[in-house]
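To start, I am sharing the structure in question, which I have written as structure tokens.
Excluded from the complex is one protein chain; the other protein chains are retained at their positions.
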Amino acid sequence: MDLDSIYSEIIMEHNRSGHNKKALKEPDITERGHNPSCGDDITLQLKLNDNIIEDASFTGVGCAISQASTSIMIDLVKGKTIEDALDLVNTFLAMIKSDIDNEEELEKLEDAIAFQNISNMPARVKCAVLAWHTLKEALL
Amino acid sequence: MDLDSIYSEIIMEHNRSGHNKKALKEPDITERGHNPSCGDDITLQLKLNDNIIEDASFTGVGCAISQASTSIMIDLVKGKTIEDALDLVNTFLAMIKSDIDNEEELEKLEDAIAFQNISNMPARVKCAVLAWHTLKEALL
Amino acid sequence: MPKLNPHQIKEDFPILQQKINGNRLAYLDNSATTLKPIQVIEAISDYNKKSHGNPHRGAHKLSVLATEEYDLARKKVKEFINAKHSEEIIFTKNTTESLNLIAYSYGMNFINEGDEIVLAISEHHSNILPWQRVAKEKKANLKYMYLNANSRISEKEIKEKITTRTKIISIAQMSNVLGTIHPIEQIIEYGHKMGAIIIVDGAQSVPHMPVDVQDLDVDFFGFSAHKMLGPMGIGILYGKKELLENMPPYLTGGDMIEYVYEQEATFAPIPYKFEAGTQNVEGAVGLRAAIEYLENIGLNNIQKHEEILVEYALDKMLKLPYIDIQGPIDLYMRGGIISFTLEDIHPHDIASILDTYGIAIRAGHHCAQPLMNYLKIPATSRISFYLYNNTEDIDQFIEGIKKVRKWFGYGS
Partner (left out) sequence: MPKLNPHQIKEDFPILQQKINGNRLAYLDNSATTLKPIQVIEAISDYNKKSHGNPHRGAHKLSVLATEEYDLARKKVKEFINAKHSEEIIFTKNTTESLNLIAYSYGMNFINEGDEIVLAISEHHSNILPWQRVAKEKKANLKYMYLNANSRISEKEIKEKITTRTKIISIAQMSNVLGTIHPIEQIIEYGHKMGAIIIVDGAQSVPHMPVDVQDLDVDFFGFSAHKMLGPMGIGILYGKKELLENMPPYLTGGDMIEYVYEQEATFAPIPYKFEAGTQNVEGAVGLRAAIEYLENIGLNNIQKHEEILVEYALDKMLKLPYIDIQGPIDLYMRGGIISFTLEDIHPHDIASILDTYGIAIRAGHHCAQPLMNYLKIPATSRISFYLYNNTEDIDQFIEGIKKVRKWFGYGS
């Protein structure tokens, strides 16, 4: 397995930057997500305008995979409708399960495609999907 | 393993004859012995005269090994003192455990020597020693 | 589907290549435990040589491989008994633990004073003692369904014993003493109607016939790998998801938790909630290989094969007037287990003497003392078949019985 394909530049960059890691002032939704088995624990905050995700951020602790995945997700869904965001979550989860082999369909995931190979590290799949499951919980 | 060395003539003879298999009238001691794991269940009866075993008998159910062993033991201890009987029991149990390799010492066991090879059938050792343990319980 | 050829199958089983006391081995003690084909032995060795690690949460390769092996085994079991969800399959150490788990976790928590627990009189001790404990502790009533003269539970008996107070019915699909296949479909249907949950002890059935837990609509189902060509030290408990999810854990410790604090803890979802501590991964690997071996032959073929052996054996045995069959003497709803007694010769003597001729049978109460008491016999001798047995084994056994008789001074 190629380390670059998991700990890729885009993931390391998001892990480092922390530009989405902060608390929102007066969020409409606050949702906690955690992986008991590895201790990853994030809190997602969303600001909605009608059914548009106007702003989003997260706080919490976790490994590079979970932190980067959360940050990339936030970049992706900001400005999207709730429906579109949920669709992206489903696409992402399907990609992780290798249920999608149509590369075109994945394009809408933009940077989040970086997690495509995480199934080569089965122990880390939970880290990659944590934020996405949390967002789903928050929006449903 | 040689079947003759376990199901020997002397053992088959005692199993068949049943000359010691009966209830005593007015026994001094009645002692039950049983092997839960194989269902052998005998009741030993003794008539004492001072410290002499004047008469002995048994009733109950069990396999050929346990029935013959009981009958042979009764033949052996009838007329003996309690001390001598206990000594014979200990010699028999030591023989079974292969703790005695002095053939002369075993001679006093007479027909009971027939059980010398029972350790070749480990599952049947309990059947061979049942009566002897029961006698020990009865006399101690 | 390949026709079952026991001669060819025998070649897969190293133990059957051995001489026992100088004789060809006729292994007829399959109800106690089965032999392992080389495929199972090597699957275990291979795991130990290549993929062994502690599964769950390990980020390194060996741990990942072990996790995969363990998950694959669970999936294989799920498919084998057609469970709806993989998480309905819990690994235990044997059928006995599977039944104890239900008794501790379901019985002790959902049974109340005056409730009834109904068993069959033919149950194995492992399906009796856990219920005696629940009944005693919860002041419930333990009741037994008795057998008719041909070793079967009648419909009348079912309807008499199972009432609206019955909360648990626990019964073996196949009796390990008599070979009777009990009418569990009827019992499950009627039991559910009365509001009971139904536990089926599949230790003797699953290895020998197709079983579909969804089709049966059974609530819990337990069995052991070592009775189906697999390793010792691993058993299975199937339970319906909704039931398992509502039960408290049984063993507690590593790997079955979510969060642990000094004074309390929260638990992982099923199946992990019921799998505390390091599990028997190599056992699971062996079990999977065993199921694959069985599926290759086909459970239907195995069942058919054993039916033919039972017919052959019963025919020969019924012709010998000194043999008493304990169990059904017809072929209807019975498996490859035949218990018998010989006039005037104790079962233990029969087993010991047959052993010297290379014939492996079991003698005793077969962990079913209440049945023995009910039948008023202290013990039986028992032969039991599997896919590697053939008519030669039965001929050797019949010859052996004649030698036993001769040894005891009887004609043959």
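Labels for the chains are A, B and C, by order of writing; each one numbers its residues from 1.
As a convention for this text, a residue touches a chain if its C-beta (ideal position, glycine included) is under 8 Å from a C-beta of that chain, and two chains touch if they have at least 3 such contacts.
Bear in mind the structure is a predicted one, so any value in this text is a computation, not a measurement.
Visitor: Just list which of the chains on display the missing one touches.
Guide: A, B, C
Visitor: Out of C:4, C:299, C:360 or C:401, which residue would touch the omitted chain in the full complex?
Guide: Final answer for the missing-chain contact: C:360.
Visitor: Of the listed residues C:97, C:116 or C:306, which contacts the missing chain in the full complex?
Guide: C:97
Visitor: Looking at the whole complex, which of A:38, A:73, A:96 or A:131 touches the chain that is not displayed?
Guide: Among A:38, A:73, A:96 or A:131, only A:38 touches the chain that is not shown.
Visitor: Suppose we count only contacts with the excluded chain; which residues of chain A make the list?
Guide: Interface with the chain not displayed, on the chain A side: 1, 3, 6-7, 12, 16, 37-39, 41, 61-65, 121, 123-124, 127.
Visitor: Footprint of the hidden chain on chain C, which residues?
Guide: Touch with the absent chain occurs at residues 14-15, 18, 20-21, 27, 29, 32-33, 35-36, 40-41, 44-45, 48-50, 52-54, 57-63, 93-97, 99-100, 121, 124-130, 132-133, 135, 142, 144, 224, 226, 231-235, 251-255, 257, 259-265, 276-283, 348, 351-352, 354-355, 359-364, 367, 369-370, 373.
Visitor: Hey, which chain B residues sit against the chain that's not shown?
Guide: 36-38, 121-124
In the analysis below, only the chains that are shown with their structure count from here on.
Visitor: Which chain A residues reach two or more other chains?
Guide: none
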